[in-house]
Structure formats: C-alpha cells, structure tokens
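Only one protein chain is missing; all other protein chains are in place.
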Amino acid sequence: MTKVAIVGANGYSGEELCTLLARHPRVQIAAVTSRQHCGKSICEILPRLTGLPSVASLVFSESRVQNLVECGADFIFLALPHGLAGEYAAPLVEAGKRVIDLSADFRLRDADTYKEFYGEDHGAGHLLKEAVYGLPELYRTEIARARLVASAGCYPTSLLLPLIPLLRAGLLEPQSIIASCVSGVSGAGRKAETVLLYAECNESLRAYGLPKHRHLSEVEQELSLAAGTKVVMTFVPHLAPMNRGIHSTIFATPAAGITRSQVEACWQEAYGKEPFVRLCSALPDVKNVASTNFCDMAVREDERTGRLVILTAEDNLGKGAAGQAVQNFNIMAGFSETDGLL
Amino acid sequence: MTKVAIVGANGYSGEELCTLLARHPRVQIAAVTSRQHCGKSICEILPRLTGLPSVASLVFSESRVQNLVECGADFIFLALPHGLAGEYAAPLVEAGKRVIDLSADFRLRDADTYKEFYGEDHGAGHLLKEAVYGLPELYRTEIARARLVASAGCYPTSLLLPLIPLLRAGLLEPQSIIASCVSGVSGAGRKAETVLLYAECNESLRAYGLPKHRHLSEVEQELSLAAGTKVVMTFVPHLAPMNRGIHSTIFATPAAGITRSQVEACWQEAYGKEPFVRLCSALPDVKNVASTNFCDMAVREDERTGRLVILTAEDNLGKGAAGQAVQNFNIMAGFSETDGLL
Amino acid sequence: MTKVAIVGANGYSGEELCTLLARHPRVQIAAVTSRQHCGKSICEILPRLTGLPSVASLVFSESRVQNLVECGADFIFLALPHGLAGEYAAPLVEAGKRVIDLSADFRLRDADTYKEFYGEDHGAGHLLKEAVYGLPELYRTEIARARLVASAGCYPTSLLLPLIPLLRAGLLEPQSIIASCVSGVSGAGRKAETVLLYAECNESLRAYGLPKHRHLSEVEQELSLAAGTKVVMTFVPHLAPMNRGIHSTIFATPAAGITRSQVEACWQEAYGKEPFVRLCSALPDVKNVASTNFCDMAVREDERTGRLVILTAEDNLGKGAAGQAVQNFNIMAGFSETDGLL
Partner (left out) sequence: MTKVAIVGANGYSGEELCTLLARHPRVQIAAVTSRQHCGKSICEILPRLTGLPSVASLVFSESRVQNLVECGADFIFLALPHGLAGEYAAPLVEAGKRVIDLSADFRLRDADTYKEFYGEDHGAGHLLKEAVYGLPELYRTEIARARLVASAGCYPTSLLLPLIPLLRAGLLEPQSIIASCVSGVSGAGRKAETVLLYAECNESLRAYGLPKHRHLSEVEQELSLAAGTKVVMTFVPHLAPMNRGIHSTIFATPAAGITRSQVEACWQEAYGKEPFVRLCSALPDVKNVASTNFCDMAVREDERTGRLVILTAEDNLGKGAAGQAVQNFNIMAGFSETDGLL
C-alpha cells in the first residue's frame, strides 16, 4: 500500500479526495490535515466517510510541513484555497515527496501571466517551470516522472479536452473560440458566504467572473501550445442550482471545409482508448458524469451559420478536481490509471 | 370590468395567466377551458388559486369555439400547445373577439418559414399577415389596434429585447450573434414525459434542440427586420434544475469602435422609460425576475477578444409568456400597461 | 396613504415585507433600515424590488430609534434577529408608534418561560403583558387596538391554526399532540453559515433543534390557553431543500368518539369565513401556498390506530412571517384584512 496525505481535507475537493482514496485498492491514507478542525476525528467532520474501514481512525492534524514530511506519506495531495500551495509545495518537494496540487497555483508556466491574472507575485516561481500541468490525456509521460503536478482545473479540463486535439490538427480557427460554461455550486468551495447560501442559489442562475476569470489563463496557455499560436478566447462561467457538475458549450468556427465528422474522427483518434473520455452521440448531461471521473463530449454542426457547437460535461469535483488528481497520482505511482476511479 | 376567457388554462402558462388575471383590477374571467379537466372546478385542478374571490366559481368548460363566442368575453387568451391555435383564432377573430395567442403559431410572417421550422403547412396562413408580433416594447402601436396578437416567446423575448435596438442602431456585426440560453423546466410544459421527471432534471444540466430550435425562426425574423439585412445566428438552449426563469448569454462582435458605454446609452434611449425592462449594472440573475414581468439586462466588454457579452434574465412564464400576454392585453384594452403586473 | 417603516429590511422576512408593502394600495414606505447596508439604495441590495415605483428612491438608513421616531411612520415593522426587538419596541411605543414585531421577543406572556427557553432575561419584560400575540384568526379584536403586536411565528402558526379550535372544543386529548414539521431553508435567515450553504442543504434532509426548539414555548402557551389546561407536546422540525414553505404533520388522539367529520365541522365553523385559511379535501402541498398568505389544512383518520393525522402547509415567509405581519397591520390600521395580500 502506498501512503498518501491530504492537506485541506475538509473542503469539497478534499472530502472527495478522501472518499476516493479511502476506496483505492493500493492506497493507505497516512494523514489528513485541516487548520479549522485540527484534532477532530475525520468522521466527526465528514460523517459521510464513517464506516469506511480505511479512514476510521484518522484524525485531522495540523497543516504543518514538518508533520507532512514525517507522516510517512510518499505522495501529498494539496487541496487548499488559491495562494496557499506555494508554501507547502517547495519544502515538500525538497524533502523528497511527490506533490499533487489541486489549486491553480502551479498551473501557469509563466510568472508574469500569473501576476496578470492573480494580481500578485508568485511565491514559489522557481517551481512553475518544473511543475507539470496535470491533464493526463495530454501530459501522461511528463506526469509519470514529475515531482510536482498541478492538477488541471474544472473549467479548464472541460474546455481543453475537446479543443486541444482539434487545435493541434488545425481543424478550428484558433481565435474563434467562445465558451459558455455552467457549474454546480460546490465549485465555489465550502465557504460561509451569503451569495452561496441555499436560498440565494436555488431557483437562481447567474453569470459571474466576467470578463476575465482566472481560469482563463491556464486555458489559453494550453490552447496556445496546441495551436502553435497565441490563442485568446471568450469565457463566461455561470452558477446553476445543483451540487456538482460542469457543462460547457463551446462555439467555434471550423477551418475551411471541416465538418462534424472530421471533428469526431479527430477525437476518436485522440481519445478512442482513453478510459475517462466518452465520445457521445447524444448530448452530454451532467447527471451522467456526476460522481465519476468521466468527461463526456459531443459536437454538432450549425450548418446555417457554419459554426461548430461542442458540448462537454464532467463532475467539477471528479474529473474537474479530486478524480483527476487521483488519475494523476495513479500515473505517478505507476498504477493502473483507473484504479479507484471506475 | 373587461371580460376575458382563457383557453388551455391548465398548462403552466395558462395557470400563470389565471393567477395574473384573477388579481387584475380591471378584468373579470368569464371562462376557462380545458380538454382534460372539462367540468371540474378550477380550484380542484389548480388548488393554488383557491381563495381568490374572482376565480372561486370558475369551472373548466369545453374548449369549443362556440362556447368562447358565447361566454361574453371580448378578449380570448389562447394558451395551447403548438399547432392548435389556428383552429380557434380564425373563427374567434371573425366573431369579433380580440385574441392573444401565447403559442408560436402566429409569430412568423411567412408561411414558408413556418413550414421550414415546424415541418407542416400552416392551417390559417391568411392570418399570418394580420397577426401582430406581441413584443410591446417594439410593436406597441400595432398591438393597440390588433385583432390577433402573437405574444412573443420566452427565448425570443430574452434575445430580441437586448439585440433589436443595437441592430437598429448599427452597433453590432449582424452575423456575429451567438446565444447560449438556459431555461427552467416549466418551459417544457406540463407534459407527462420521462425526460421531464424530477429525478431526470434535478442535478442535471443539458443542451437540447440543437442546432435549429423552432424559436430561432421568430428571432431571426425580427433581428433581420431590425438590421435591415437577413440575420442568421447560433442558438443553443439548455435545461437547468429550476422551476422558472430564462438566462441568456449573448456573444456578439461590436461594429468598429463601439464600446460598452455606447451599448448602454442605446439601451437607455430605447428602454429608459419602459416599465418592464431593467438596465442593470450588476449581472442579471433569474431569481430577481422570477414571478415578475421584468426583463433584466446588462452588457460587458471582453477587451481581450473585442467581443461584447450581453446577459439577460426573465421569467419564462412571466415576461416570457403570461406576463407578456397580459401586457399585450393591457395595451389592446387601453389600460395602463402595468395593470396587474407590478 | 399610511406611512410605515421596516427595521432590518435586508433579511428574508424584511425583504418579503418590502415586497408586500411596496404593492399595498394604502401604504407608503417611509423608511427602511439596515445596520449592514446603511446608506445604500434598497434596489442595489435587493435588486428584485427594482422597478416598483413605491420603493425606487428608498435608501437604507441607520437602525436608530430616533430616526424611526422622526421618519413620519405611524407603524413600525421590526424584522430583526431574536433578542434585538426589545430595545426598539419600548421607546417606539412610548413615542406613540404602533409596532409589529416579527421576532419571537414579545410572543410569550411570561418572562420566566422566556428565560427557560431563550436562556436569558427579557430586556423589556414590562411589555410582555401588553403585547398581543399576532395571530389574527385568534386575536383579531385585541390586535385591532394593540400598540405592540408580536406577530406569530412560522412553525407556531402552522400548528396553532389547526389545533386551537379543536382544543377549545375538546375534540383532542390535549397531551397526545406530536408534530413533525419541515421547513424551507429561508426559515433559517440570511446568515452566512456553512450549514446553510447550497451544497450542504441540497439533496439533504435533516432534523434539528431537538428536543426543545424555542418556538415550542409559544405553541404550548397558546395551546394551553385553548385547552384550559397545561399542554406539553413533542415537536420535531426538519430542514428540506426548498426556498420557502412549511409543512406540518400533526398526530393526535381524538377525544372519545370524535371522528374526522367532526374535526372538519369544527374547522368549518372556526374558519369558514376566514380569508387566509383554506380547508382542503386534498392533502396540502407547500407549492400551493408559496408566496401567499394562505394556510392550507386537512385531516385524515387512521382507523387502525385511532389517531388523527392533521396536515398543514404555509409559506414560512408569508403566513409564517411577512404576510401575517401585514395582515396584523391591516387589522391595526382598520383596513380590509386582505389588502395587499390576495
């Protein structure tokens, strides 16, 4: 059994990580940390986990680097709010641990872009170059040997998976991309804010983060690499009354003469053997991917306007966060990529 | 008191019409009809209405033209599924009634377009030319004297209100328009279909009706008139887990040099005195318009791509159906446009 | 037009009060107060109200007694969290204002019971005797001339309305009453607490406040008065994933020989002419009372066990809070009791 630790285990992504790793056939959870609940049993704070033999005796410890170095874990999952991963990643990597970070802190290759989108200097800029962008379908080889994997974000995964192979193959006009995405409320985290109250989100639908959502930076970074030219795109996220799930509707102009069937053929070649990408003939629905690590995708042709419409669905806590992190971990640890995820 | 009748009063739009008209200070409901519930008390079938003095004694009668001609109503609201309004509208108009149709049956000016989008010949094509498109903010004068008003649809209203003044003023590239819309489930009607069950729609989000939803025909008809050139656009509707509300996110390329402030100025001029259009500085949210006749709208500039993002929210049963129908009725009857609606 | 003020207008009950009073045909809102949003436009904080002519120019003022005395209002609605009404009610009543308090602060006649259930001394105990319990169906005459009305609470109203006439008539065993109630989440207030987040309440159902919820004190006070003997009962409230509504299921043993039809006859006599109590043959459903001031009630006989099952539904923000407060106000002001409420 490989020992792992989870830092920030009481957020939604952290809890989902605990759920997945508690059932993982090759994992032992050596430590879980939480600033807020330090000293309490994990089952008191996350009662849903009670009864899973592998977590029964876990107690939240302090989120200190020293604890993590000494807990015996070889892999450390960081499930922290933005901006906090830096202070853990650097010393942990130096101490020989392999780190999977679920935050956005190490997803950008360029510290200037980080500053542009996040409004502050990066605290551990030297690690930006080393960190591998944790989207297994694109960077499997690099992930396998990485010390620090920056697990790809929820919105970005739902956009990059369908678009990257198409841009690489030159099937789309790179500057024509527009994405209208809808997320369930858990995507905002377990934060006690009035705007996230049940009665504020139920029977509500609203856009937010316009026009320059932070996740745009990592999407454009990867799209540009795929297209071989700098790509800028329009991205509008929305919040819908559901717990989990992201649905993305992407509009793009195909390169001259390109049709739906060529898009589907390109995806088939890229993802035909991928265990977690499902190429759908029907339109994706978040209910089919909730609590899974799948990303569903489909494409339609709008013949009247000549545009393509690409639709994807995933679980923001699954393939968009904890599931993806476990997939990255499986690759790093040399396990079957689907262990604990199917 | 002006007497009205409601045909198909037991659907969601019909029920909302009953709710609004039961409280309208100048209206008496003379008849409600339902094929399914003929002979039953309205309060048995729609218990929510019980206790409103004006509906206490209403019983669903048969949906026959002769009944409607003889019930004493001067105005007849048709709240029927697609394709059924034709057989009522023609004889009722001939009998001197004024008709407000909530269906799509009389919204197109051209029988060929009707056949293209609805797949069949129009049964009362001679009335297509006479019918007035029931969007008060655009056709107030024509509505005032019309015999037959085709009340504008839910998605179309959420798209036409923001776009028409901008196209008229030449502020947008007419062929650049893309709309990603989300509707609550009541928009699909009170139909016993598996896909509309609670457990199929809750924790679900999905697109449908791609790529050529029927409502596209009336939207493009009106956009083309406003732009002075044939407009085709991309339109993707989605279903979200909420009872009511439509949120539309519209992407468009501005004409050269046009900015957010010019869009806002154009709207201010067009709608500054409109009672049911709210120009918002914050982003619209369907919870703010649910159970109202308001349409909220805002615009943002995506400086990086040069696109405009326009966002609107309305209640699909309010400004998108029954509220709009009552607004049309108020205009036809010479009442204050806000009677029974604020 | 009668001038009113609303203290604490930015909570859920306060917002609902604003919505109702903005449409009330005989009311002018002279002032709204909020500690948190002092100086801001009401439409900025509560955007749903935008476009209602009567609130367009309102700005939240400080919640100071002096402001309220001088604002010109004759009636003051207090929509504050528990424990704060005392410091307003006393000086306002002394200054000649008539006060409708939506909190629980003045609902108990006995300061000792207050201390038992609320855990602290009452700050304005001298007013407990004067305050009238604001349940119009029971205390209409006293409310009409009261200076201070303690508007009845949400759970209590759903229990007292069905039970009081039955206990007065001796139709129930007084000590046999058990109530299992379910509330929508707005009942917990607009408080930024983790347990009230969307993702904590959606797909969740749980009991809380066991075994001695504070509202029990006012229920037992009024039941005891009706029965002529001290009544104690079991009360279990639950939270369900909906915005609004309370559903109460009450179990009781009938007095010897009493059947369903006698219960219904008793209710008919008590409530046959009441505008806001609906005696239903079908089982109540909160969706039929949401956003109304109605309380629906029905009874069933469990012949096998000899018990009666009484079921009620109301809107916790309507008949359970703001609607009831307006009904009390209408009585105090000598208006028609249904003004602004149907």
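Here the chain labels run A, B and C in written order, and each chain numbers its own residues starting at 1.
Going forward, contacts are C-beta pairs under 8 Å (C-beta built on N, C-alpha and C of every residue); 3 or more make two chains touch, one makes a residue touch a chain.
None of the values given here were measured: they were computed from a predicted structure.
Of the options A:Tyr155, A:Phe251, A:Phe294 or A:Phe329, the residue whose C-beta touches the omitted chain is A:Phe294. The residue from C:Leu225, C:Ala240, C:Ala265 or C:Leu342 that touches the chain not shown here is C:Ala240. Annotation: of C:Lys3, C:Arg35, C:Arg64 or C:Lys287, C:Lys287 touches the absent chain (contact as defined above). Contacts to the hidden chain, counted on subunit C, fall at residues 175, 178, 180, 182, 184, 200, 202-208, 210-212, 232-234, 236, 238, 240-245, 247, 249, 251, 283-287, 290, 300-305, 307, 309, 311, 313. Where subunit A meets the chain that is not shown, the touching residues are 23, 47-48, 50-53, 203, 275-276, 278, 280, 282, 285, 287-289, 291-292, 294, 296, 342. Listed here are the subunit B residues that touch the chain not shown: 12, 184-186, 190-194, 196-203, 241-243.
The rule is simple: only the chains that are shown with their structure count from here on.
The chain with its Cα centroid farthest from the Cα centroid of subunit C is A.
Distance between subunit A and subunit B, defined via averaged C-alpha coordinates, is recorded as 39 Å. The geometric centre of subunit B is 36 Å away from that of subunit C, both derived from CA atoms. Averaged Cα coordinates give subunit A a centre that lies 46 Å from the centre of subunit C. Contacts with at least two other chains are made by residues 184, 200, 202-203, 241-243 of subunit A.
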